[in-house]
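Everything below concerns the one structure shown next.
Heads up, one of the protein chains got dropped from this complex, but the rest are sitting where they should.
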Amino acid sequence: MNTGKTAAGILLLTLLAVAVQVGASVSGRDYYLTQLTMAAYTAAVVMGLSLLVGYTGQISLGHAGFVAIGAYTSAFLSTAPLAHASGTALGKSLLRFHVLASRPELYGDGTVVSLAPGLAFLAGLLLAGLVAVGIGYPALRLHGHYLAMATLGFGLIVYRLVLGTAFLGAADGISSVPPLPILPGVACTGEPGQRIANYYIAAGFTLMVLLFLLNLTDSRTGRALRAIHGSERAAAATGIDTAAYKLKVFVLSAILAAAAGGLLTFYRGSIGPSDAGAMKSVRYVAMVAAGGMASVWGALVVGFVLTFLSLRGCFGSFDDAVFGVVLIVIMSFTPEGPFGPLRTLVVRFRARRRPALANGESEKEIPRVVA
Amino acid sequence: MSQIVQFFFSGLTLGSIYAVVALGFNLIYSTTGILNFAQGEFLMLGGMTAVTLARFTPIPVAVVGAVVIVTLCGGVLEILFFRRLRRPTVLQMIIITIGLSIVIREVALHVWDEKVRSLSYFTGNECSSVRVLGAGISPQVFWVLGTVALVVLLLHLFLHRSLVGRAMRACASNPEAAMLAGINTGRMRTLAFMLSAGIGALGGCVISPITMTQYDSGAGLAIKGFAAAMLGGLGRPMPGVLGGLLVGLAEAFSVYFGMPAAYKDATAFGILVAVLFVRPQGLFSSGELQAGAQER
Partner (left out) sequence: MSLLEVQGIARAFGGVQALQEVSFAVETGQIHAVIGPNGAGKTTLFNIISGLLRPHAGRITFLGRDITALPPHRISRAGIARTFQTLALFENMTVLENVMVGRHLRSHSGAVAAALRLPRQLHEEKRIREAALGYLSSVGLFSKAEAPVSALSFGQRRLVELARALATEPRLLLLDEPASGLNPRETDDLAQLIRRVRDDSVTVLLVEHDMSMVMDISDEILVLHYGRPIASGSPAEIRADPEVIAIYLGGEFTGAAC
């Protein structure tokens, strides 16, 4: 139990988040907050994926598909006009109870009635969860390369569907997504006046995901997940329902991805097919790998920093190449992540006499997919 | 009728290219246990290199040159990135090849920019056609079909008749025994990468006049090649060729039967996912999925 350590870490991170905001605002660089906000949502996706890939050992090359499901459902349901609803009695009462929401027409002076953004957001989570059950149930019986391909195929199908479907905006995506009200006066939206508030919404969401995952991994459930990664048959023989756990983790990480995708969509006010692309999925995996695979903290830090740098345009025209190189270098030299060997170095430095463990070379059996 | 023939040939042409990709996958997979996600990039590299060489030399020389260069690239990749891994996990291998595919694509982007290029038609031009059962078929289609058929035939002979080919198959079925029998498994792995890259490059050249080549055209081919290889049963080269033709035909006829063209690409992905879920051992394999695949 690392309750104390966890609490200290979260507290420190919260202080850091506040310091960054104050620093950015005081120095007149408020615009940084926009990218920081988007990076925080991406980091949440990466953390959720690390639970699946790093802890449980089940690869997903289609997680952008779940981000897209959350994002597109939120965007579509909160913008699709329900023209007939506003006139009827039912429509009026639904409006009163905030099941429906009206907003001014973009070009013109009428109003448009659509599903309330909050419900659209929840529908996105629900849909992602349902799709994850449908995909995960057959897919998670597969291992290694087969699972990788199945999830890659799933991601590509989602990409092709959103790209080819007219009511989802095809290549243009969906724009002018309304704000998602969170508290009175505070909404998840890209409006400049709400920039600081939205920075804290994203930070709060990400910190909650962090706390949730840290607690989860350091528990009976977390051990069961790592056991599945270590040896699936031994886990099963020890009484762990491996199929059920794998499915639950898959669904959980899908819902987290959809939640982050939905919030990001309300924040940006739009969503396009590029967010569903296979390259996005690969980036998520790259960040999980660079964060040390089975490390929620690593996933958070790497996911946040790399996404922020990428959004700031620091990688120039080598944006994708950077992620490719990260994948190759990490997997070739330190498959357990860059932090393991670093930690080993520190330990070795502190106590030179104690034999250090070679972290990079685990003694796992060669997992051959076909014997 | 002539329309069906048209669709049939278009499916067959695409399918034979998917077959080439599947062949490459299976060669590397069965010899090394690596599923090379960068396989599609070999086709792209082949096409791009040939287009560049064709500016200075006649097309046949350009194609041969491209195949040689990409073959060497394949060998270099294996030596640089895979030989030094002692006991790679599946996850490690998947991620490294994905990383390679991204880096190759990005390098190609910086070498050749984003423009779509193509080799000129080997015989005739884009307007010439051959009449088959009332349908007009481009002569390049026959170049593709002929080349792929020849590659499949030669590879089959190589794997089953030649000493080296047999040694390679031995590595595939039991690497330890092969090593004990004095086969240099490391060299076989490099050879598998080279062969696979070379075959891919040739495929990339012959299809280039029809589908064009762009720095990122590899990824799409790779995933369709996956579908083909899965249909045939992963690790089995010849059934994978059949799988490729099936995927190509399915894609062509899905449009014929009214599937919106925007969803055309989803056909192959749908096949891939369906095969994985229903018959991961492939259509033409009778046995169960081998124990190793069930329990990593």
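A and B label the chains in the order they appear, each numbered from 1.
Assume contacts are C-beta pairs under 8 Å (C-beta built on N, C-alpha and C of every residue); 3 or more make two chains touch, one makes a residue touch a chain.
As the structure is a computational prediction, the values presented were derived from the model and not from experiment.
Residue A:240 is the one among A:36, A:188, A:240 or A:321 that touches the chain not shown.
Of the candidate positions A:48, A:65, A:91 or A:222, contact with the hidden chain is made by A:222. Residues of subunit A in contact with the chain left out of this view: 1, 3, 211-212, 215-216, 218-224, 226-227, 229-231, 233-243, 248, 252, 294, 357, 362-365.
The rule we apply is simple: only the chains that are shown with their structure count from here on.
Averaged Cα coordinates give subunit A a centre that lies 33 Å from the centre of subunit B. Those residues of subunit B lying in contact with subunit A across their complex are 29, 33, 35, 81, 84-92, 94-96, 98-103, 105-107, 109-110, 219, 223, 226-227, 230, 234-235, 260, 262-263, 265-266, 269-270, 272-273, 276-278, 280, 290-296.
Listed in rising order, the residues of subunit A touching subunit B in the complex are 53, 57, 59, 61, 138-139, 142-146, 148-150, 152-154, 156-157, 160-161, 163-165, 170, 232-233, 278-279, 282, 285-286, 289, 317-318, 320-321, 323-328, 330-332, 335, 361, 364-371.
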